[in-house]
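One protein chain omitted, others in place.
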Amino acid sequence: MTKFDIRKRDGLARTGVFDAGAGPVQTPVATDMEFLFPGLASASFINIPLSAPAKLVEQYPPSITNGPVIIHPQRKNTAESGDCVMAAGWHTAFSNPRNYVDWLVGLKEKTPADTAWYAPAAALPTTVAILCYSGFDLFDYTAVDLKSAQGIFCTPEGEFPANAMESGICTCPGCKTGNLKEHNREALRREIALVARFIRQAQLRDLVESRCRMEANQVAIMRYLDRHDTFTEQAQPIARSGVMRANSAETMQRAEVQRFAERVLSRYVPPPKCDVAVLLPCSARKPYSLSQSHRRFQQAIGGRAHELIVTSPLGLVPRELECVYPAGHYDVPVTGYWDAEECAFISGILARYFARHRYRRIIAHLEGGALLVARQAAEIAGITLEFSCTDDPAGPAALNALDAALAGERRIKDNHLHGMLSYQFGADVDTKGIVSRGRFPELFYSKGTTQFFSIDTGTGLLRPTFDGWALIPEGYRVTIDDFVPEGDVLIPGVTGADPAIRDGDEVLITGKRVLATGRAALPAGEMLRSRRGVAVRVRKIKRL
Amino acid sequence: MTKFDIRKRDGLARTGVFDAGAGPVQTPVATDMEFLFPGLASASFINIPLSAPAKLVEQYPPSITNGPVIIHPQRKNTAESGDCVMAAGWHTAFSNPRNYVDWLVGLKEKTPADTAWYAPAAALPTTVAILCYSGFDLFDYTAVDLKSAQGIFCTPEGEFPANAMESGICTCPGCKTGNLKEHNREALRREIALVARFIRQAQLRDLVESRCRMEANQVAIMRYLDRHDTFTEQAQPIARSGVMRANSAETMQRAEVQRFAERVLSRYVPPPKCDVAVLLPCSARKPYSLSQSHRRFQQAIGGRAHELIVTSPLGLVPRELECVYPAGHYDVPVTGYWDAEECAFISGILARYFARHRYRRIIAHLEGGALLVARQAAEIAGITLEFSCTDDPAGPAALNALDAALAGERRIKDNHLHGMLSYQFGADVDTKGIVSRGRFPELFYSKGTTQFFSIDTGTGLLRPTFDGWALIPEGYRVTIDDFVPEGDVLIPGVTGADPAIRDGDEVLITGKRVLATGRAALPAGEMLRSRRGVAVRVRKIKRL
Amino acid sequence: MNVETPEKPLASWRGKERYDCEQLDCLTIIFKSGGCSWSKCWMCSYRHERYGKTDCAELLSRLRAQLAWVIRENKPEEYRMVKIFTSGSFFDPVEVPPAFLADVATAFRGKLLIAETRPEYVSRETLVSFIEGLDDGSWKTPLYCAIGLETSNDFIREKCINKGFSFSDFTSASSVARSAGAGVKAYLLFKPLFLTEGEAIKDMETTIRDILPYADLVSMNPCTVQRNTELEYYWKRRAFRPPYLWSVLMLLKNAPVHMTCDPLGGGQKRGPHNCGKCDYELVRGIRDYSLNADRELIAALLETECTCKNEWQYVLGNESPYCMPLTR
Partner (left out) sequence: MNVETPEKPLASWRGKERYDCEQLDCLTIIFKSGGCSWSKCWMCSYRHERYGKTDCAELLSRLRAQLAWVIRENKPEEYRMVKIFTSGSFFDPVEVPPAFLADVATAFRGKLLIAETRPEYVSRETLVSFIEGLDDGSWKTPLYCAIGLETSNDFIREKCINKGFSFSDFTSASSVARSAGAGVKAYLLFKPLFLTEGEAIKDMETTIRDILPYADLVSMNPCTVQRNTELEYYWKRRAFRPPYLWSVLMLLKNAPVHMTCDPLGGGQKRGPHNCGKCDYELVRGIRDYSLNADRELIAALLETECTCKNEWQYVLGNESPYCMPLTR
């Protein structure tokens, strides 16, 4: 029996340990697959192209004794959890990015999540990043060895004539001895090691946004995958703790960016009885509140308005959400120029927000691109803006104007918790009487001696206590069988999970005998479509 | 005396050979600069930051005996051709991309072109690509050695803790023996070798569009440099012969893309007496004419309209220019989605084109994003479009509709040459009687036995004979002293050059004793601001 | 496109063919017919070449017009052999009205005639009467039935070609033909869909051995990508690569009998090809060999050096049915 333990997820990519009986291998990996699966060597006459119609696949269903399970876009799933599945002929899929993505999504959706994916003859230093990004784990040396036979020198940045080996681009043992085959294999292994590192750092997307620039098809694959937003979004962790590099146009299409915008529009509830809003520019420092400019803004506003930050690529960040991933985590090149796509995307978000939440006054304390976007949004939404600055929003003139604009407005109650709860759990919770303690952003929320929530400063998410969960009427529950978990809740024990749950979400575990708080280790869909591994990392258990 | 011979240019980047007296070194290079310039080691108390005001610089002008010439944004140039110039403290410039670019442009503009540029303490595997892209040639090991001292493992994709050395990301001799310093130096040298390769392939921009994604500041530097379009454009060769990878949003801002669009709008003259235009979609195959779809379009049109291809990122490609760089060379990821920035840029070009050239009828044989763009352009320009297809433009229904739409229109004369001449030389030449021979795209233009032009199939540019030049009334002339060149024309012999001349342009050399045809080896500005090297590669000489 | 042109064959040309250690002048004709009755082979685009809805009488008259054009254009003394193809089978009575057979026999009386047909149309009766009209004693075997067996492997013929008949159908047809006094020519298809280069080579090697008792002449066709075929569908999606010319050479060299081979589209993307640098010379060599049967020529060609030979050898050893084709 083969076995596959997933260790770390990053979107569709993952690191893990695969064992086909010959001992465990760390994935992603390039290895002699015919050694792992002796049946591969003797397979014959079984070719069925990826583009073959269902009829042909039914007539000649490909399979290999002592081999991985062959999956095909036109075929029902025959794989089980722990299996190695092989997308035969995957190396040909690159030529048509639309097919690549449609096939991939179809295959991923119908195959158990905890299967190890083998893409034969597909891995090159140039391709393995996007292959891992697509959710493949196992690779062979076929493609690089072919390049060696062709006299081609492989690097992650592209392929060159063999004599490039002498130009100092690489100094591996293969290059030292003029052994092209050894170099090419080495180059593949190195790239896989690098990719594995980025997966562990939960930053593979950043690497892929870089790597793909050398091949148009990879850019198209990335873009098509982004367009499969429902599918892609599910695989994204709810938060990462590192920096999110917003360094290319495609960042705006990232599932995590789109999810943030969507949740701000659909889940987030602004502070009640607050009918004045101020639109503010973002700051390089995150969370914004820690920047000098925002400290000045907040001083000038004095709590007399709801603060909304207009920013690329996120769109709109209500002050309450400034610590939440990715609002507290993105890093973006600042040139002052907002391109038309940014403007369209962000003004669309603003317009939808203002259509949904009616403010009596909206003061645009903005300049440049952000101001342009706010004007566009106002036009779309048919609302009127007031303007409180002409140039530098953090300059004394603008700050005085902002102060003056808010003269006579009454101070509204600070209600960060309410906003965060609505965003994170989709719940409109009455937080009256709950106060925050601690030093921003390390906050705790409690009433008297009862603590309800604390903030995970890495992700900006709320961590509810049992009392906190009592305030959240529904959702984010994982139900388990009639047992008391020792440590983490494992996948086989899970009987149900709110489909909204994503990797990293705070969840409440409910069973007949216990209640427990914890953090989901994978999305609801995968919990239900997998057989092994941790489902929820438990923080606290209460026996019932 | 130091000496610097530039070998290959790619934008601001170049490869070359530098000699400070201790023997030649190939550039770009990382080396022990204190060995090349012993004065560096003993320099003391001479620090003047890049951001220092002119007054301070004047008061304490930094200089080093037996060292490179120190350049500073606030100081007049003191360097001469062949010198090594040092932008002291350049490693600090990365923190402010706007300053980086303003300083760079200022320094480049006032310093002789054939100087070797040293950026001290700035080169890391992550930064050296953009440094070379910025026009630096010489680097030291200071920055990587510092990383080694800090226990940081350097790769072109980013920096990691030293233990990453054991993860297989690299297999250089340093890594094999656990020598971090050796690895880091090796990693820098490797990246420089890779960069040098991309410079030689004239594709450094492609690499930079990839590399920059890992650091927001580098993206900003690239974007700011693009915005200095007059400066940046001058350094771009008029054509390259490889593929232009249009794989990111910034491709549209490339000087070569902007230049193409500008020349189509300002120089290009459509065929005379042709008042019907058909807008066509592009094809993956280049030149378009060789694709199946365009063969069908041309069959359906039958020469009864002027063919204009609507495409991203170039905007508008008149059929006559389809072989010209970059129209015949770009490769773009195709997803069917045209983002708002693309739409805005391209519809702007179309609108300006149609405002300038009035057609009686414009038939949009387009679908999807291209159709959208055409509609936008028509609205801006206040013109009316006809539409000849509803879905696949290359499908039989659409082709029939196109044929029908052109019923009754008379065939116009094929006049590729006229269009190309206007684009390349800005000349509206009467080409009557000149016919083309050869097999597309390998064409020759002649009248009787007199040949005027041939096409360089690599670049798509025209190569005029002396008779061809006689048709071009002005421009693209390089004047030389009273001598007969033996082989190529060297820089010291050049007395004047049309400022429009770019690296790779076809030029006519005029001297008292000769007339010669050739190809410029560098832009006019550099010809006049340099002292050594080839100015024009001569093809044919005629003594007067 | 609907312009009526005077009736003439789809194609017709003159060339040389090797027969019985001689090189004969040969007239090849491709008649436009009623169309192949089977018409399902993955790689075949000839099936689209057929008259639309016509009745038998009209079909006959059009065929006769084509024949008349051929006779008009070619003097009988200028060729000794005639090869006849249709979109399907020359002996299929639905596709080619039987009355036309007699015309053909008469027209080419005294010539050596090779006519292509599927095995199911090889009937003793038809052949006997056809030979009667054709034979003037010039040739020991005046007629050869050319059958596109493609491979002796029924599974491959079914899955990879969709040919719709079996090896035993072929051997039966062979017996029938011989009993009627006709010879048998076998067409083999080298590298149909869904086979690796290595599998395809092995298939040919086996097939050649298998057919020796049943075929008098053997012609091997390296697979070419024709328009509007299933094969083209897969080829466009990178799921098929035509065979290497190296493989063709190797098969020709090792075959126990002389096989003719005309590498259609040789050296082009859609036809059998190597890397583009060595192709021209090899294609010419293969054509020469078809005529002169010079094994030493083939052996020498196979020893030619080219950078793509490494690639080919790698593909032979490493292309697997689950990751193919490795190259383009």
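Assorted remarks:
Per-chain numbering from 1; labels A, B and C assigned in written order.
Here is the rule we use: contacts are C-beta pairs under 8 Å (C-beta built on N, C-alpha and C of every residue); 3 or more make two chains touch, one makes a residue touch a chain.
As the structure is a computational prediction, the values presented were derived from the model and not from experiment.
Hidden chain, full complex: it touches shown chains B.
The missing chain, though absent from the display, is touched by one residue of B:29, B:43 or B:377; that residue is B:43.
From the set B:28, B:89 or B:460, the residue in touch with the chain omitted from the display is B:89, counting the whole complex. Checked against the full complex, the candidates B:13, B:30, B:64 or B:314 give a single residue touching the omitted chain, namely B:64.
Across B:120, B:504 or B:518, the residue that sits in touch with the chain not pictured is B:120. Only one of the listed residues, B:26, B:66, B:142 or B:451, touches the absent chain: B:142. On the side of chain B, the interface with the absent chain consists of residues 40, 43-52, 59-60, 62, 64, 70, 86, 88-92, 95-96, 99, 120-122, 140, 142-143, 145-146, 149-151, using the contact rule stated above.
By definition in this document, only the chains that are shown with their structure count from here on.
The geometric centre of chain A is 57 Å away from that of chain C, both derived from CA atoms.
If you average the CA atoms of chain B and of chain C, the two centres end up 53 Å from each other.
Look at where the CA atoms of chain A average out and do the same for chain B: the two points lie 36 Å apart. Within chain C, not a single residue touches two or more of the remaining chains.
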